[in-house]
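Of the protein chains in this complex, one is absent; all others appear in place.
Note that the chains take the letters A, B and C in the order they are written out, and that residue 1 is the start of every chain.
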């Protein structure tokens, strides 16, 4: 057992920390301003300049394993993802490491046909276009993914898609050109073989972007919002299927593990940022004869935050290591565990940082309220925590099934 | 001891429930739409129609004790305030019972001069104008109110005001005509006699509304937002002082008790609404072979919500009763207790209701996320919870001070 | 609505407080010593002296409503029960107000035949004998009371009882002469009509006291322990049945409400005692340059304790009031609510008081650890909290059942 980072990770970590200090943090204010005043739903233009620099520094697409990307393992990328989480609106996109593009690129790299890769993966890797993943539906309980009801019916060489999706993150961005859509291709198949994933160009007739969904008042316009989309008799060629018909959940599983690790590590980065902001704040404000930093309750928050961050980070790194060594399938419990543990811990930490900031903490003058909204939303995105808890528990319980006599 | 409502309260409660059912709930969708599409920072026009009806029904200004209002005690008004909280953006304003106008009207009714009452109280009672209360400052820790630094210097028959305030709720509304400002009139006086409250017409030269502050992404434009305001050499006549110079905190205390009761009871109304929405939702969604209502974890949330609501309501009613019978001063512990207990309980309940709604819960399609943001913000408004906990604890501890030998 | 105690309660409260101050607290050390050194399982003899004084002062049997007792309502007795909880091992028994005798006396007063009352109620009311209630069984999940399996088979004029009970509180005491036993008289009846309660003299052949059960290391010998009892072909006359065959649960319900109120109010008294001990302790100990009372985290515990106590007390009083005014049946939700809310709140408070005491807190030198064990045990006695939460939730949810279309 060894808790030290390897050389590759250490080197990239150093480069990334430099990039954060030299380019990202100084650009945050401008990014916020451009997001507030620019075209709705578009990426602020300052990102372009940072992206160019990230390419030069060799930090572009570092998320992607295998030949198409930097070739890092999950365990190697995880500490880097954490660092990008410290500036969550700006850093990931500046490195082309932002969700949901990362998941879509992984999907195409792993399961895409030659043609799909040429047509969509290349421009995504190059940052010329953006993509979205359409899974959640307004009309069914997302806690049970087999509920997903969007119909995809084969008609000759095409699939005809009908249904409504929402919270399609990134899809409001005008540069978003391609949607990965999960729907039901065969209602008669066994429960986990009914669904498929298919590529739908956003400009396909019948695709209507209805509106941007908000989360706690935020439209998240700077990274393309969360669209509600109608699919009415949308036709795409069968060649747009990713993998085979019925592979929808199998493919989703493959995507799931790295996505969770990325999300959780970024959340940990946000928590580190929040803790840092809290510490600075409590030195700067006086009450009852001294800085807030002298208050026992504040100290309690700081200690608890530090301890929870350490515990969460180790849990995610272990999950990443397992994925690398025994595969996502065998790391199932750990992949669920990080989804259960990390968002709620980070939510708690950010809540305390907000409280230490007083009114500023809930306002647009600090990143805390927005970070909080992200952490909170992740508690129900991708299946509410409760589903993962139930599933993890049932696996644990099965290990102790009474032996039939 | 008797837990039954008296006849007056029972009668008004019935009338108010009718008004909610017949006018308020049916108007919520239109209110939301007008808020979204109308002039920024203005009250949606549907409110006017409801207000007219509320006057006819005798539900106008029911919050106000004494001759100028309905003459209800705190204990009588509390259950009514709860009901208005079930539709928190619409019902209170439709009854002219919305903060911060209520507090300002109470202040003027109790401490205002004849002239102040004629000039400001009458139009406020009539709903012709709106008001705001400027206390919090961006530059000092609001956890210790004696930090408040806005200068009010006497110059002949005038006070000259310099400082910056923010989170001045309601002040973005164009119909807001008067600000009650808390500032320091005498830096040499004893610590709790340095501050005063003064009336500042919003159009006084030197008053600049800089921007609306957001809370978790919401601008709360429908009830006049939360302004950041600069005061630069603002001159108002000494006759605008409320009470005497140095009375700032004494007067604030008087305002505090009823304000807390109103806030807390409205929060309880929001919690009841959230619980109701949660119950309905979990019947309507299926997962794992039955409605979510069959899930043990959901049932646990429902039970815990019901129990917490009951405990909070009783605590607030007891505080109101104490204020009525022994006075705000003697009810100090209870007034702090409700500020400590209620927002956090309601926040917990609304969080669970959100979780039961999945993505819809955090979105603009349900009132839950906005209600949550209110509850969360109240945990730090009017002094963060921690200050009240500290103060309550010190009083409790003093009861057990060791007897000096 | 009125939160003031009525005159009778105020008067008795004053007398009881005097009795506590003059007789109970001063006797605690002796009680502990006698319990440690005396005959196992017997009531320390100091109780006799206090009991005699309690009779003289008119504080004997104050728990019992109706003609046989003091005739107080639940709402009147509740604040007195709280006070006895401040010295939970000594005060209730000194007033003949200790569980499980109280419940058994209520049962006999309400449902007993003339003969049963003469034979058992009179000596119990006089404090000459003690009693126990045998419900829980080691072999079935007590969370579902219909599981109770002890067989009671009619054979002519007798019932023949076979089964095993445990946690029969009080039954180790040599003066315990009568057991109220819950068992199944008719396995064919509807689910809630299968069980009955019957009086079994402890010296009936076939009744074997096997051992005293411990709770967290305590044998609770000073109030008769918690017996495990075997019933093997135990024969009692049919006239020992309380109520009719099949009435077991109906009668248990009647007993339940007052029992819960007593338990919960005593727990609140324990919490008040714990809070007082905590406050005194933190003044007496120095760390880091001042008394522990100056530490913010300690203050946080004190504040939270005070707030939780107030909320719990109001909830129990409301439940008592409901039982008095609309009956136990209509107070079902509230009776469950207090079982859910109070033990866990008190457990939390006592835990903090322990922590403030350091090692002394968990030791025999303070009453805290023992009080904690009581509160913890009540979380699962009389059905684990989870059962009550589930039941309360289902009732709440049913109010929002979707209307069938």
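One rule holds for everything that comes next: a contact is a pair of C-beta atoms (placed from the backbone, for glycine too) under 8 Å apart; a residue touches a chain by one contact, two chains touch by 3 or more.
This is a predicted model, so every value here is computed, not measured.
For the chain that does not appear, the touching partners among the shown chains are A, B, C.
Touch with the chain that is not drawn comes from one residue among C:49, C:128, C:214 or C:398, which is C:214. Contact with the undisplayed chain is limited, among A:5, A:30, A:209 or A:250, to A:5. From the options A:251, A:337 or A:362, the residue with contact to the unseen chain in the full assembly is A:337. Think of the hidden chain as still there; on chain C it touches residues 136, 138, 140-144, 147, 166-167, 213-219, 285-288, 292, 295, 297, 354-355, 358-365, 369-370, 372-373, 376-377, 379-381, 384-387, 389-390. The missing chain lies against chain A, touching residues 1-6, 9, 75, 275-276, 279-280, 282-284, 293, 296, 298-304, 306-307, 310-312, 314-315, 317-318, 321-322, 325, 333-334, 337, 340-341, 386, 388-390, 392-394, 396-397, 399-402. Chain B meets the missing chain through residues 295-300.
Keep this in mind: only the chains that are shown with their structure count from here on.
Taken as a graph of touching chains, this assembly is fully connected, with contact between every pair of chains.
Overall, the chain located most centrally, as judged by its C-alpha mean against the mean of all protein C-alpha atoms, is B. Where chain A touches chain C, the two copies mostly use the same residue numbers: shared numbers make up over half of all numbers in play. One finds 42 Å separating the Cα centroids of chain B and chain C.
Spacing of chain A relative to chain C, judged by their CA centroids, is 52 angstrom. Taken residue by residue, chain B touches two or more other chains at 386, 389-390, whereas all remaining positions touch fewer.
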